[in-house]
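One protein chain is absent from this view; the other protein chains keep their places.
Per-chain numbering from 1; labels A, B and C assigned in written order.
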Amino acid sequence: MIDGTLLPGCPIAWGMVGGGHNSQIGHVHRSAALRDHNFRLVAGAFDIDAARGRRFGEQLGVDVQRCYADYRAMFEAEAGRPDGIRAVSIATPNNTHFEICKAALLSGLHVVCEKPLCFTTAEAKELLELSLARNRMVGVAYGYAGHPLIAQAREMIARGELGDIRIVQMQFSHGFHSEAVEQSSPAARWRMDPAFAGPSYVLGDIGTHPLYLSQVMLPGLKIERLMCSRQSFVSSRAPLEDNAFTLMQYQGGAMGYLWACAVNSGSMHGHKLRVIGARASLEWWDEHPNQLRHEVQGQPAQVLDRGMGYLHPAALQEDRISAGHAEGLFEAWSNLYHRFALAMEATDRRDREALQTILHPDIHAGIEGVRWVENCVRSADAGGIWVDYC
Amino acid sequence: MIDGTLLPGCPIAWGMVGGGHNSQIGHVHRSAALRDHNFRLVAGAFDIDAARGRRFGEQLGVDVQRCYADYRAMFEAEAGRPDGIRAVSIATPNNTHFEICKAALLSGLHVVCEKPLCFTTAEAKELLELSLARNRMVGVAYGYAGHPLIAQAREMIARGELGDIRIVQMQFSHGFHSEAVEQSSPAARWRMDPAFAGPSYVLGDIGTHPLYLSQVMLPGLKIERLMCSRQSFVSSRAPLEDNAFTLMQYQGGAMGYLWACAVNSGSMHGHKLRVIGARASLEWWDEHPNQLRHEVQGQPAQVLDRGMGYLHPAALQEDRISAGHAEGLFEAWSNLYHRFALAMEATDRRDREALQTILHPDIHAGIEGVRWVENCVRSADAGGIWVDYC
Amino acid sequence: MIDGTLLPGCPIAWGMVGGGHNSQIGHVHRSAALRDHNFRLVAGAFDIDAARGRRFGEQLGVDVQRCYADYRAMFEAEAGRPDGIRAVSIATPNNTHFEICKAALLSGLHVVCEKPLCFTTAEAKELLELSLARNRMVGVAYGYAGHPLIAQAREMIARGELGDIRIVQMQFSHGFHSEAVEQSSPAARWRMDPAFAGPSYVLGDIGTHPLYLSQVMLPGLKIERLMCSRQSFVSSRAPLEDNAFTLMQYQGGAMGYLWACAVNSGSMHGHKLRVIGARASLEWWDEHPNQLRHEVQGQPAQVLDRGMGYLHPAALQEDRISAGHAEGLFEAWSNLYHRFALAMEATDRRDREALQTILHPDIHAGIEGVRWVENCVRSADAGGIWVDYC
Partner (left out) sequence: MIDGTLLPGCPIAWGMVGGGHNSQIGHVHRSAALRDHNFRLVAGAFDIDAARGRRFGEQLGVDVQRCYADYRAMFEAEAGRPDGIRAVSIATPNNTHFEICKAALLSGLHVVCEKPLCFTTAEAKELLELSLARNRMVGVAYGYAGHPLIAQAREMIARGELGDIRIVQMQFSHGFHSEAVEQSSPAARWRMDPAFAGPSYVLGDIGTHPLYLSQVMLPGLKIERLMCSRQSFVSSRAPLEDNAFTLMQYQGGAMGYLWACAVNSGSMHGHKLRVIGARASLEWWDEHPNQLRHEVQGQPAQVLDRGMGYLHPAALQEDRISAGHAEGLFEAWSNLYHRFALAMEATDRRDREALQTILHPDIHAGIEGVRWVENCVRSADAGGIWVDYC
């Protein structure tokens, strides 16, 4: 139960890069980090426009002296303060993640970074080495992973309740970009520009969400080969795709399918997973995140509800209110930041054992997302052929 | 859009009475009030056990000097401080609401009180007069009212999209008290003891939630007569009911039906409203609060989703994230405290016009809930007969 | 499994009164009776307009000699033939049911009659005595009772899986008569004219459907008292109601609630039952009749599907196709006529024991529907007061 009492060592002095005025995701980060008082927002380089960023910081209640013109200035100044930030969250366009993340680690900060962590696995490995060398946590913002029923699914699968896993169906397929909204929406525009977004649009921007959830639920599953076919149905988006189908063959013979789509007209999020075992299946849908469907072949289908006593302890430990009340995305993100706070503390203590028990999207999750997009793009650009996963 | 920027005059120095360790609703109040930084928790009399309350306050980060033994001590001490609290939230058992609320008003504080505001309409009117005399806001914790789609329903009905209103179906019917859980759960126990809970259990504890939502959606609807039949299916709960059916005849001929039940085995919340007009109906369900069903006779049923551009501005102004993402109960409560902050400021300015535009459960909502329970109990105790609403 | 093989003694020579051209329910009766070849349509008095009825009969393939001008002619002529009808179905306006049913019994025919069987319990008892004296089956067209999951619910309740029954929620609330459609629709018009429809509209026309299902599921439940409030929201319908709320107190203390409504704008059928016990609830909805929801308090909700091996044999015996395929209303009605054929044979054999095992809406079901409407109307016309059930 999370009830607002502070974690040991908290609140953690915290800053943000990006996420300024009109940034929706910036608000989500702040809302999540500050919710349980485990972080305190004391500094920021919120905007590429320094003056606008400063005004915004003041509106948030940040001391104007600590509203910086850019991340370099922030990292340097904060490092010199006795009360300087210990952690930073990065919510900027994709093309800047690598350099900011690297600079933050070099400044000795724990990092929470928007996905993708970077554009290449080579870059990702550089960040990994740096995080190890400096003993700093790098977390990735896979917010959906904080929903308690994701942990429930993981526990049920681990206990063999589904039997051998055969098929993993994943999708994140919304319709909000059925038309070329990027012509009028700046928030959409950079996502479809390779200079800012990197080598993919929907694969990296939304496809990695269900991919990460599948990794949480099925930590032992490893991709052996995959094939990806991608399209730009709004043709001005080429070479970036607004739709992609990916088939995966896992080691051991299980199969995966992931559909990432931004042109699924009329669909809200369409973010779903279905894990199919030899005995039973589990299905979760982010629009009704308080329910998990459990279907045992030959038995009545079951609907599990968040907060109920029949769930595994791992799915109950972060409840904020009893069953029957709808929790939403903000609770999931807050749970994630709660885990990040725990992970930062454990990292500082070099408590590797504790770290193992904190289910959070760490740098390995970030690397895996980058790798998956790389492989998908390699397959798609070769004509949708099967490629060995590397 | 709510994005974390501060309202003018905020944060408001704020204290709590009750809502201590293990109080779920206390956490909800704090989570809601602090979420948008419009309130700052600086004082509390959190527990009937003073030492336990003090420890809990410290864990929340409240200055130990301002963790008080009881509400009287808090109101007196805070009134003497230049930085004393301006507002207090009351989350104690029902039987104490009246005296604490009265004391808070006498101390010049704005008040947010758990329902029921008090036990009799006579008491309620005393609070009303006091709040007017002292120019202080009294808000009641009808948290569901903060869901954006409730405002959407209100706007659609006001615009005549349903035609003349004929029937209002309401229910809050969960199954969590199918057995005598009060024998082991202290949180359940006082709710079923007339000494603490007052003249009703489910009518006042859960029935007033959909009743208030119906009042928000249909501000012009006035009850003319009602009849209520109540039962104690777990017999040790008598004279308090764990199930009640209420039929209402509104002025003008529309009919209402409200089912309050705590023994609806296997049901989660079962908190639903359906408003039926001559042309169309609206239906809302708190377990999937981001959807509103709009059924026009002779046309395909429509499902409206929170955050979409086709909604009325009143249903969009408190969005925290774009459509497709699930918002939950905490967002609804935060919206409510956001409105309470606005209402406190408007009250202080004596800006009656602004106050009219802030859709919040004020003291009149509190009075109406008390009156409704009084009438229901009067009918039920007379054998379930029709009584004139008074 | 029903697979088209003939029952012993079948097909039964069968005629119809009413149900002619443009009669929807007439088609449903024929479709149901002929589906499994247990009946053969050989005679009819299909229409009040004799010539039109004759033409229609011919289009159905009935020998023109056996297309009669009225039911009296048919009963007389058929009685004189060696191959004359053994059974008749009555699908005429309500006000004629009693006299036709009586004449059929006097002619030695088995009868399937549309509800209501008649208008008063006195009439109903006369029919009962006649059916006993002549040893003929009288069945009533409660078609929904043929859905296999109704039998499943009955079995689960009988086995105590729900615990003591506390509350029965029933509703049949559609929106198709939100406006005064009777001004242009002959099929609707007579239903709202007391001369043809009798003392009620929605209570008798749709309310008795869920009432009968509750009797099937809960054969031991007896109404002790009830109160009914009825309205004519389309005022030209008065004194007949287009909406009615009925509360029932059963012997032993359980409570029932039945909402019958024809002005529930935008609703399709809204035909639902929820039976609530001390341990669990069951819920069934006629728009998705292949599913039955089973909710045990404290456990995941379960969805049972028609045709699955985990169901009771009584819920499997009339399957026509394996699970997963949608069966609909026509299958339910066909099952009912299948049972009527079995019941006619058993009646002819005077095999009372067999008759007990055939779950069909017999004359007692017909009487009970008439009685319930009588009591509801008595309560409503006295101002919605509680009346002893008699």
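Rule of thumb we're sticking to: contacts are C-beta pairs under 8 Å (C-beta built on N, C-alpha and C of every residue); 3 or more make two chains touch, one makes a residue touch a chain.
None of the values given here were measured: they were computed from a predicted structure.
*Asks:* Could you tell me which of A:C67, A:V88, A:M227 or A:A332 touches the chain that is not displayed?
*Replies:* Considering the complete complex, A:M227 is the one touching the chain left out.
*Asks:* Looking at the whole complex, which of B:L60, B:M74, B:I157 or B:L304 touches the chain that is not displayed?
*Replies:* Residue touching the chain left out of view: B:L304.
*Asks:* Going by the contact rule already stated, which one of A:L7, A:I48 or A:M255 would touch the omitted chain in the full complex?
*Replies:* The single option touching the absent chain is A:M255.
*Asks:* For chain C, which residues touch the unseen chain?
*Replies:* That gives, for chain C, the contact residues 3-6, 24, 27-28, 30-31, 34-35, 37, 56, 59-61, 174, 176, 268-269, 286-290, 305, 320-331.
*Asks:* Need a quick check: the contact residues on chain A for the chain that isn't drawn.
*Replies:* Residue positions of chain A that touch the missing chain: 162-163, 166-167, 169, 175-176, 178-179, 227, 229, 231, 233, 243, 245, 247, 249, 253, 255, 257, 259, 261, 263-267, 276-281, 294-297, 299, 301, 383-386.
*Asks:* For review purposes, identify every residue of chain B that touches the missing chain, sorted by number.
*Replies:* Touch with the absent chain occurs at residues 294, 298-305, 308-310.
The rule is short, and it goes like this: only the chains that are shown with their structure count from here on.
*Asks:* After a C-alpha superposition of chain A on chain C, what does the rotation angle come to, in degrees rounded to the nearest 5?
*Replies:* Fitting chain A to chain C on C-alpha positions yields an angle of 180 degrees.
*Asks:* Give, as an integer number of Å, the spacing between the C-alpha centres of chain C and chain A.
*Replies:* Whole-Å distance between the two chain centres: 56.
*Asks:* Using the touch definition from the top, which residues of chain A touch two or more other chains?
*Replies:* Chain A, residues with two or more chain partners: 305.
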